[in-house]
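Before any comments, here is the structure.
The other protein chains are all here in position, but one chain of the complex has been omitted.
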Amino acid sequence: MVNVTDQILRDSLLITPGMLIPLFPLIGFLINGLFGKYLSKSITGWIASISVLLSFICTFYIFINLPSTGALHIDLFNWISYSTLNISFGFLIDPLTLVMLLVITGVGFLIHLYSIGYMHGDEGFTRFFTHLNLFIFFMMLLVMGSNYLVMFIGWEGVGLCSYLLIGFWFKNDAYNDAAKKAFIMNRIGDLGFLLGMFFMLFNFGSLDYAVVAQKALLLPVGSSILVSITLLLFVGATGKSAQIPLYTWLPDAMAGPTPVSALIHAATMVTAGIYMIVRSNVIYALAPFTLEIVAIVGVATCLFAAIIGLMQNDIKKVLAYSTVSQLGLMFAALGLGAFSSGMFHLVTHAFFKALLFLGSGSVIHALHGEQDIRNMGGLRKYIKVTYITFFIGAIAISGIPPFAGFFSKDEILAKAFEHSKVIWAILSISSMMTAFYMFRLVYLTFFNDFRGTEETKKHIHESSSLMTIPLIVLAGLSIIGGFIGLPSVFGFTHQFQMYLSSVTDASKELMKENIELNHSMEYILIATAVIAAIASILYARFKYFTKKEQPSEDLALVGFEKAVYNKFYVDEMYDTVIVKPLKVLSDLFLVLVDKLIIDLLVNAVAWVVGLSGRMLRLVQTGNTGFYVFAMVFGIIVLFVIRLLI
Amino acid sequence: MSQYLFFTLSILTIVSALYVVFSRNPMHSVLSLIFCFFTIAGHYVLLNAQFLAIVHIIVYAGAIMVLFLFTVMLLNLNKETEPHKTNWIKIAAVIAAGMLFLVLIASLKSTELGPFHLPYRSTIGFVQNIGIKLFTDYLLPFEVSSILFMSAMIGAVMLAKKEK
Partner (left out) sequence: MKEVATNYVPQNWYLLLSTFLFCVGIMGVLFRRNAIIIMMCIELMLNSVNLLLVAFSAYSGNSDGQVFVFFIMVVAAAEVAVGLALLVSIYRNVASTDINVLNKLKW
């Protein structure tokens, strides 16, 4: 039993660092944004990095001092107050938030450091760090908010920063288009989120997490209110976290600088949807129908993106589809009710996917902007650190023990097996594909001989230590990151699950299906997964290392391969089904409504006014006598009217 | 007694006023208007507003009409130089004025006058009473009107002086 006074004392000590967490990036943003042009480049970079580091220290301090059962409430001020509606602007720091914050600040700091090296020499250096700090700030609002509205501010804010950073090199039209695409796609999702909030307000009268969960528990399981709220929120999640059908923006978002891809489009922002669902796990647990949908969408995305990833030739596109696929895996876990497993994979994925992106950034840096893996090869001799760390990341994502990805992935697969054999099968196939395309990437990039021009070959160089140190740290995390959640089957307690239990317990009680797998079955599952992964890696090695195959040229592809290479023509399909009809419709309205009706009306009004003006001005004869007559006549009329009425 | 005085004064007023309008010579109009103002001053005396009657004569007959006279003589308008309007405009003018008169009378008919005091016994028109009113309740308008006068004077001087 925790002593109550002790708890109050402890909380009061933690409030200050709690408020400082989002303040540091905000200060960094303001300094760089307002005075950036007076400061030297390296200073702006360090200001941004150190502000995130300070946030990380504060987060870590709270992480140590706050027990896993506790939660820290910080109410800043009463934001919206209208009759019965009360929405406060406040923060809630509980284990779930802390996990997210540690990932954001920790990985965020490493990526900031890396960016100092990577963006060195770019003319928008200061702008880059300004936006990056702003992003971190909004991301913190997102995870720290104590109600859905504060989360929504962060949600919109990270969308904005994502837009700004994807279109960072705004002189390139294609990059701008990618930024706009990301923004619009997110907007569709945000509309769902917004509607979900309205539903929540309408039915529960509050947006506070605790209140909503409390009121939701009063409703019957699967009631239509809960299903519609959760479905609408999930639409928001599909937009932000790039799930079918709103996933197409993420591969295009690779137009941004590589650190942005690592931070925003792999480690943090795209996981906002997962965070949101875990945060509202109680209402999701009360809506089994929505969970089915989440699971189906997750599984479908996981497989679909993995297939597309098999055939991509752009090093960042492969990683982007891999991210979509891994996010699908997380959603599948959430859909199966394994909220903590989804979070676990989120954390490990943040480590190794950030590592892979930063590694690819290092490769691109070494090759002066070359992104096509057909023009790489043999790089292992030139950039050793990058090679080793990238290799570790690839192993981790493929699910080879004891690397981080193995534990989290295996946990999800086990949960899937409990739930349905079909889902398990599909997810297993997807993870085999993952292993295959990751090692395809590794072999094509780092092995055999260099396939680019001699000119580039001369200039290949290892990145500066500012860039390699984050790689090494992330590689270390990818190796040991899985140990926070050792499975119980090996006789350990699942630390991560324990830590999050105060958040996820409520929903766990609601989901009563507890078909505990027996241990032998679980061993078999693990063995299958590992063997499958190793087999795919070996196949990739055989195909791209031993046989030295190369991806065929774009035009040489036929049939299914061509369809895969062109991403199943989803973009083209959206273009035909949605964009083109819309364009035709707006053209139609332009001609029919705008030009014909509205213009006609406006012009008619103007014409009538002009005509009456031309007529009336003849009254102004300039003859004073006439004016006096008119005036007297007016007086007479007025009196007559007054008399008659 | 008062009624006879009223009638006499009224007839004189109306006749002189009409002569102002119909006289062909501007000089005659001015003189006739001065006479009209004197009769109106007589009305004021009849209404027991002696102070106002004196002020009226000083301001109108003494100042304003002298100004008119000077202008008429300055512009040398004492001849019948004015080109007259066509007949139908004259008829229209008379009809319009007549109509206005009728309409005004008609609207006056429909109004009701409140209870009244007989003016002969009141002392409100005395200098003392008006002075008290003017320098207590209406002090600000009084001061403001002095500014108006000042600006009118400057304006008149500016407008009338020959341009160099």
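Order as written gives the chain letters A and B; numbering starts at 1 within each chain.
In the analysis below, contacts are C-beta pairs under 8 Å (C-beta built on N, C-alpha and C of every residue); 3 or more make two chains touch, one makes a residue touch a chain.
Since the structure is predicted, the reported quantities are computational estimates derived from the model, not experimental observations.
Q: According to the contact rule at the top, which chains on display are touched by the left-out chain?
A: So, taking every chain into account, the missing one touches A, B.
Q: Touching the absent chain in the whole complex: find that residue among A:T5, A:T493 or A:Q620.
A: A:Q620
Q: Contact with the hidden chain only, please: which subunit B residues?
A: Given the touch definition above, subunit B has residues 1-4, 6, 10, 13-14, 17-18, 20-22, 26, 29-30, 33, 36-37, 40, 43-44, 46-49, 52, 55-56, 59-60, 63-64, 67-68, 71-72, 74-75, 77, 82-85, 89-90, 92-94, 96-98, 100-101, 104-105, 108, 113-114, 116-120, 122, 124-125, 129-130, 133-134, 137-138, 141, 145, 148-149, 152-153, 155-160, 162 touching the missing chain.
Q: By the contact criterion defined above, which parts of subunit A meet the unshown chain? Give residue numbers in ascending order.
A: The list for subunit A reads 617-618, 620-625, 628-629, 632.
As a convention for this text, only the chains that are shown with their structure count from here on.
Q: Which integer distance in Å separates the CA centroid of subunit A from that of subunit B?
A: Each chain's C-alpha centroid was found; their separation is 88 Å.
Q: Quick one: in the complex, what on subunit B touches subunit A?
A: 85, 89, 92-93, 96-97, 99-100, 103-104, 106-107, 110
Q: Using the touch definition up top, name the residues of subunit A that touch subunit B in the complex.
A: Subunit A reaches subunit B through residues 625, 629, 632-633, 635-636, 639-640, 642-643.
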